[in-house]
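Only one protein chain is missing from this complex, and each of the others stays in its spot.
Chain nomenclature is as follows: A, B, C, D and E, assigned in order of appearance, with residue numbering initiated at 1 for each chain independently.
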Amino acid sequence: MLLHLSTWPEIEQYLSQSQGIIIPIGSTEQHGPTGLIGTDAICAEAIAQGVGEMTQALVAPTLGVGMALHHGAFPGTISLHPTTLILVIRDFITSLVRAGFQKFFFVNAHGGNVATLKAAFAETYCYLSDLRLPGADTVQCQVANWYMQRGVYTLAQEFYGDQEGSHATPSEVALTQYVYPDAIKTAPLAALGPRQWGIYGAADFRRRYPDGRMGSNPALATPDQGQRLYDVAVAELAKAYGEFLAAEPV
Amino acid sequence: MLLHLSTWPEIEQYLSQSQGIIIPIGSTEQHGPTGLIGTDAICAEAIAQGVGEMTQALVAPTLGVGMALHHGAFPGTISLHPTTLILVIRDFITSLVRAGFQKFFFVNAHGGNVATLKAAFAETYCYLSDLRLPGADTVQCQVANWYMQRGVYTLAQEFYGDQEGSHATPSEVALTQYVYPDAIKTAPLAALGPRQWGIYGAADFRRRYPDGRMGSNPALATPDQGQRLYDVAVAELAKAYGEFLAAEPV
Amino acid sequence: MLLHLSTWPEIEQYLSQSQGIIIPIGSTEQHGPTGLIGTDAICAEAIAQGVGEMTQALVAPTLGVGMALHHGAFPGTISLHPTTLILVIRDFITSLVRAGFQKFFFVNAHGGNVATLKAAFAETYCYLSDLRLPGADTVQCQVANWYMQRGVYTLAQEFYGDQEGSHATPSEVALTQYVYPDAIKTAPLAALGPRQWGIYGAADFRRRYPDGRMGSNPALATPDQGQRLYDVAVAELAKAYGEFLAAEPV
Amino acid sequence: MLLHLSTWPEIEQYLSQSQGIIIPIGSTEQHGPTGLIGTDAICAEAIAQGVGEMTQALVAPTLGVGMALHHGAFPGTISLHPTTLILVIRDFITSLVRAGFQKFFFVNAHGGNVATLKAAFAETYCYLSDLRLPGADTVQCQVANWYMQRGVYTLAQEFYGDQEGSHATPSEVALTQYVYPDAIKTAPLAALGPRQWGIYGAADFRRRYPDGRMGSNPALATPDQGQRLYDVAVAELAKAYGEFLAAEPV
Amino acid sequence: MLLHLSTWPEIEQYLSQSQGIIIPIGSTEQHGPTGLIGTDAICAEAIAQGVGEMTQALVAPTLGVGMALHHGAFPGTISLHPTTLILVIRDFITSLVRAGFQKFFFVNAHGGNVATLKAAFAETYCYLSDLRLPGADTVQCQVANWYMQRGVYTLAQEFYGDQEGSHATPSEVALTQYVYPDAIKTAPLAALGPRQWGIYGAADFRRRYPDGRMGSNPALATPDQGQRLYDVAVAELAKAYGEFLAAEPV
Partner (left out) sequence: MLLHLSTWPEIEQYLSQSQGIIIPIGSTEQHGPTGLIGTDAICAEAIAQGVGEMTQALVAPTLGVGMALHHGAFPGTISLHPTTLILVIRDFITSLVRAGFQKFFFVNAHGGNVATLKAAFAETYCYLSDLRLPGADTVQCQVANWYMQRGVYTLAQEFYGDQEGSHATPSEVALTQYVYPDAIKTAPLAALGPRQWGIYGAADFRRRYPDGRMGSNPALATPDQGQRLYDVAVAELAKAYGEFLAAEPV
C-alpha cells in the first residue's frame, strides 16, 4: 500500500489496524561511470515497495535526495547538508506522528545517510516529546540498510567477491538493472586501484576515487543478479519489519 | 533525460550543451475523499518528464514533499516547515550550480509551495553569490505552476466550470487518473458548501473544509480529461521552458 | 490608535473590544535616482495609520526593513534574508498572540516581501499551535498590498499609463512626496529601456536595471497625485480590514 | 541626513566622504501604566536623529522591536528572540558593509538589547570576514546607551533622585513627552515597592513588578525635563560619535 | 560535590535538598606569550569547585570553550559562534531543569562570554516556558565574573596596579600558576603599548594587540598571588551564591 496512491480516509482506516510505516531513503549521487545517479533512490524505493507488498504495510514517498556531500565534486550529485536532512526527517516523522503513526522503518540504500538519520532520530524523539504529541514517548524509528542484510551480503560475495567494493558496487548496479533494464549503461572502466576506504570532503573524494567508484567493478552486474538480490533483500527486510512491529513498546 | 537514470559522465556531457534543468515539485497531502495523497507529486513529475522529453531537457528527481502544513490535520499529509523547505531548495540548487547548472525551471503542482519557493530563490541567489561559486551571479530560477497555464485553465473551465474549486480539483484528480488508472478511487462526496478560500492553520483548515476539498467536485474527473490536461500542460510548459532558456542573462 | 503611543493598560482595554491589529511592512531599498530609500516603509506606514484612524484599529510599529536582497547592489539598501524575516514575523505575531490578538492585517508596500510573508504565516500558524497558546488555532494573517488595490491601480493607470513600471513607480514616489514634501528629489533619468520583469540575484538586478528603476518614470509623480492615491488606498484597505475582521473564525 | 529620506546616489555620495552610520535601536514593550509602549524606540530615534543633525552623519531606520522577552507578560509588548535579533543585526550590518560602510554606531535606548547586540557584533565580525567582503576586517560596531551618558545620568539624579528607578523611568518618559506632547498619559500609580533589580523570565517579571515599573516614579516627568535630557544626550553622543569616527582603524 | 563524580541517585538526593547548581564557564583562547590557552577554563573551574566545597553546592562540568572569536587569529584559540553558544547554554540548562534544578550560578572567567551568556539566559527563559516544564517560570540564572569581585579587584590593584591590563592579566596568570605550578611559562614580553580597549574582529585584534596581551604585564604574576586571589574569589563568590539561593522566587 503506497501512501501516495492512497486517500486520507484510507490512511485513517490503515491507522486503525497498524501504526507502522516504511520509508525508503536513497540518495542522488554519482555512482561511477556506469552507475545511475539515482541508484540509491531506485534501490530503496523498489525494495521498500516490495517489503510493503509482502507485509501489507504502508510505504511512504521515497526520500530521494540524502546526504551525499562527499560526492559533490561529480556533476549530477544533489545533496542536503546533514543539518538540513535532520530537519527534513524531523518534519517528515512529526507529520506522521500527528496522524497517529508510531513505528518508522527506514529502508536505506546509502551508507552516507546512516549517521545523519540516527542523529535525526535522536533529535526527533526529543522534539516530539517537547511537542507533547499523543504517543510521542512511544515512537520508534529504525534504519535498515538493504545492502547489509545477511543474505544480500552473502550473495554479493558469491557474485562478485572482492570486486564488490564499497561504492558503485555491482550489487546495487545489478539491482537497478533489474528495475530499469532499459537504463543499463556501459563504459570503459579503469582497473581497480589500491584498496582504501577513507571518506572526507568532496574534493578529496574525487582526487582519491577519480571516476567515482570505490574499489568496485560494476561491469560484473547483471539484471538477473539484481533480481536475486532484490528477492533476498525484500524477504529479509520483511522479516525485520515484522519483528520491529512485533516488539512491544515498554 | 532523467537525472536519476543518468550517469555522471552523461551529465557532464549534457552540461556542455545546456545549463538548464527541470525540477518537479509536488506535495504529499490529503486531496479529499477520493484524491490521492500523492496527487501533486504525481502531476508535477508526469508533466515535468513530459516537458523534458519534448525539450530534451534534463529532469531532476521529484521533490515529493513540500509545504502543506495547512493540510496537517488530515492523516497521510507530510509537510516540511517553510524554513526547512527553503534549506532543501537551497541545498538542491547549490549542488547543481557547483556542477555548472544555471537555469532552474520548477514545475510545480501545489499552490502552497509557491511562496516558500520564491523565498527560497531569493535566499539562494544571495547564498550562491556569497559562496563565490562560478556563475553564481547569473543563476536564474523560475516556478511554473502547471494548473495555471492558460490552456489548462481553459480546459478546466470547459470540463468542470465552477465545480473546479481550488483544492482536490477534478483537473488534478483527472490527471492522476490518466497517470495511474489503477488507482482511481470513489467515495460519496458531500454537496459543495458555500464558496470561500481562506487558508490559515491546520485545525482551522479542517474545520473549514471538513473532507479536505475546497469547493471542488472531483467526481467529475475522468482519465481522458486527464490526458488532455496533461497534453496541454506539457505543450505550454515546454514552450515556457524554451523561452526561459532562450532569455539571455544580462 | 498607535501601539507605540499607547500604554499597556490601553492595549488591554483595546483587546477587550477587538483582537485585530494592522501591521505596516515596507522595505529599505533603492528606488531609482529620485525615489527615497525608505519609500516602501513610508508608504506602508502612512497608509496603515490612515486605515487605523478610519477603522479605529490598532496599528503596530512599522517593519521598515524587509526582503530586498535583489536590490543589494545599490548603496543604502538594507535587507533581511528570507529566513531571518520569517523569524521576525514569527516572533512579532507570537508576542501579540500571547496577549490575545487574533487577526493580523499586514499593509504591505513591497512586492519582494509577499512570498516571505506568506511563508512566514504558514510557519507561524504551526508554531503557535505547537506552543498550545490560547486561541492559536483561530489566528488569521492577511497581507494587503496597497499598490494592488483596484482603485490605486486605476488611478495609477490614469496618471501614468505604461510609465508606471514596476519598481520606483511614480505612484509610490508620488505618495512619498505627499507624505514628505520636503524630501522631493530630482535627477536626470535615462529613457526607459526595453520592458522586462525578471528578478534574480542582486548583481543581475543591477546589470539589468542600471539605475534601479524597472520600467518606470517617477518624474511624472506629484504630491497631489500622492494624496489621491493615499486617499483611495486608505479607503479600500479600510474596507478590506473591516471584511477581514467580520469574517467569523470557523 | 536620514537614510530613508535619501536616494541611493545620495548614499553613494555620502560614502565618498564618510563610512559611518548611526543606527537607532529601541524596543516595543510595556513601560508601566503611563509610559508609552514605544518609549525606547521613540527615545532612540529622536536622539539618533539629533546626533545625525549635529554631526552631519547618516541615520539608519530605527530598529523599533528589540529583545524584550522579559516584558512579554504585558499586552502590547513585541519582542524578538535573541537569536532572531542577532540575525537581524547581522543582515542589517552586512547589507551596509556591502555598500562600503565601516563604522556602526548604535544609539540604544533599552538595556535588554545590550547583551544581544554585543553578541551580534561578535557574530557579525566573523561573518563579514568569512564572506571576504572588502573592508570586512576593519569594520567597527559600538553601542551607546543614551540613558547612561554622564550628563543624562546627572540630570536624572537631579530631577528624580532615587525615584528614577530602572524601567519606565521618569527620564525616558519625560523624553517621550518632549517628543510627543500630545501623547502624555496619566494613571494612578502604586507606591514604590521594595527596591530590587532581578530580571528573569516573563511570568516572573510580572509577578515581581506587577504594573511594569521597576522602582520608578514616572509621574515626576515633564516635557521640559525631557527636552533638557534630549539636549544633553544629543550633545554627549555627538561627541562620542565623533571620537568613534576619529579612531583610526589599525 | 562534583556532578561528574556523582551518580544519578546522588543527584536525585541532592535535588531533594537544593535546586541550585554552579556552572564554571571559561574559554580556550590565547593569553599572550606566557599565559595558558586554558587560562579562563582553569580559573573558572578551580574557583567554581572551591565555591562548591565551601557551600556544599553541586558543580557542573566546566564549559571550557566559550565565545572568543576575537582571539581567533592566534593559533590555539577555539571559539564557538555566539549563536552556537546560546544553543549550548539553552540545552545545558534545559537538561537540568527537566531534572528539577532551578538556580543556575555561572562562575565566569572570560569577559567575552558575558554578553552571549545573558542573551542565552533570555532565550532560555522563554524556551523553558514554551516547553511548559514544571518550574519553568521560576528558573533563575546569574553570571558572576570572578575577576570583577570587589576583593579580587582590590588585590589585583595592590599587586599589579596599572599593569593589570584587561587580557592575559597577571591576576589570571597568577591563578593558573597556583593551580598548575608545573605549567608556568616565561617569554620575553614587549613593553606595554598605548592603552586602548577596543575589541572588534579577529584580524583587527591581532593587529591591535600583536602578542595577544591587552595592556597587561603577566610577568608580575606569582603562584602565591594566585592563591590569595583564589581565596578571595572563592570566599566572595560563595557569599554571592548563598545570597542567590536565599532570594525567594516571587
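We take it that a residue touches a chain if its C-beta (ideal position, glycine included) is under 8 Å from a C-beta of that chain, and two chains touch if they have at least 3 such contacts.
This one's a predicted model, so the numbers in the text were calculated from it and none came from an experiment.
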Exercise. Determine which of the presented chains are touched by the chain that is not presented, and list them.
Key: A, E
Practice problem: Taking the full complex into account, find the residue in A:Leu2, A:Ile23 or A:Leu128 that is in contact with the omitted chain. | Solution: A:Leu128
Quiz item: Thinking of the whole complex, not just what is shown, which of E:Asp91, E:Glu158, E:Asp224 or E:Glu243 touches the missing chain?
Solution: E:Asp91
Self-check item: From E:Thr55, E:Ser79, E:Gln102 or E:Ser129, residue that would touch the chain that is not displayed
Solution: E:Ser79
Quiz prompt | For chain E, residues in touch with the removed chain | solution = 2-12, 15, 28, 30-38, 41-42, 60-62, 64-65, 72-81, 83-84, 87-88, 91-92, 95-96, 98-100, 180, 183, 185, 187, 212
Quiz prompt | Chain not shown, touching residues in chain A | solution = 67, 69-70, 72, 81-83, 86, 112, 114-123, 125-126, 128-129, 136-141, 198, 200-204, 207-208, 247, 249-250
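Simple rule for what comes next: only the chains that are shown with their structure count from here on.
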Self-check item: Most centrally placed chain, judged by C-alpha centres
Solution: C
Quiz prompt | Fitting chain B to chain E on CA atoms, where both chains share a sequence, rotation angle to nearest 5 degrees | solution = 180
Quiz item: Distance-wise, how many Å sit between the C-alpha centres of chain C and chain E, to the nearest whole number?
Solution: 46
Practice problem: Indicate the residues of chain B shared as contacts by at least two other chains. | Solution: 72, 81, 83
Practice problem: For this assembly, give the contact graph shape among line, ring, star, complete and other. | Solution: line
